[in-house]
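I have a structure here, written as structure tokens, and I will follow up with some questions on it.
Note that one protein chain of the assembly has been removed; the remaining protein chains are unaltered in position.
Take a look at chain A:
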């Protein structure tokens, strides 16, 4: 089942004009605050009526301005996880979780209370009131509540934005499990590259109400043209890796398509798949195989494109095996090394730069 959005709506300051397709998996709506992300997700939910356009879910029309179809919110069967949780304060956690259950059609497939409580670690909280929960617990209840209404699509509007780093780390693994197990499409609004890199299978980048880029996460995040939207410090590629071995000196060896990477020990079994994010600023380039360097991770590849920044910097996109990498270097270095599309290149990645929190199961 996939979601098709093609809508236009006037907003303060600019017109929202958005068209994209969200396939199965996690589609991240990425952009700065005020880019129109929440407007889009509210239009999909039916909380906002766009001026023009249409929204389809797996062939069913949720909204169509020309034929005046506008399915009411409660009949759309989309689970919505709000940034602020929005638990019902007068109901227990269990009653909150079960609120939407009765409205799901009889045949609708989905997890039951026990499974959801287990998946989200809520089993011991069921009798509590929302007022007695921590921020992270509230958000997990909100996710469980949406899941138990047996939705056809899950909408998540910055579900982690209101939480501190520790709470985020608490919830992200649940979201990953959800993505891998629940088998329903998720539309995920976020302005955090780290979250998008960890969760998204495809990415739609919004800027001032327009889609500036859309595609599979690996491609969008490693697109040098996106560095401006993402931010210089946050720009980087996402690679899918397989855990090849755990070594006695505390390092884990990962296999990527272009070679091997060494990371501080990962808590995953050999053979498991994982995602690695390599920031552009952590990748050095060499035209010859470097010797006598402390960095363990050297991937061989070729330059795909070069893109000059507004300052003295440049972004180089490399292909190493099947993966794309980004490297941020100075324009002067690019000239000295005579980098051009097709140049054979060695990417040097410092081991320590692949931070534990940037690695997710996937």
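Following the convention adopted for this analysis, contacts are C-beta pairs under 8 Å (C-beta built on N, C-alpha and C of every residue); 3 or more make two chains touch, one makes a residue touch a chain; residues count from 1.
By definition in this document, contacts and distances are computed from a predicted model.
Chemist: Looking at UniProt, which of "Xanthine dehydrogenase family protein", "Molybdenum transport system permease", "Putative membrane protein" or "Hydantoinase B/oxoprolinase family protein" names the chain that isn't shown?
Modeler: Missing chain, UniProt protein name: "Molybdenum transport system permease".
Chemist: In the complete assembly, which of A:59, A:89 or A:107 touches the absent chain?
Modeler: A:89
Chemist: Can you tell me which of A:9, A:145, A:198 or A:275 touches the chain that was removed from the display?
Modeler: Of these options, the touching residue for the absent chain is A:145.
Chemist: Using the definition of touch stated at the top, determine which of A:132, A:165 or A:293 touches the missing chain.
Modeler: The one listed residue touching the chain not shown is A:132.
Chemist: Just the residue numbers, please: which parts of chain A touch the chain that's not shown?
Modeler: Interface residues of chain A facing the absent chain: 45-47, 72-80, 82, 84, 86-90, 99-100, 103-104, 129-132, 145-146, 149, 155.
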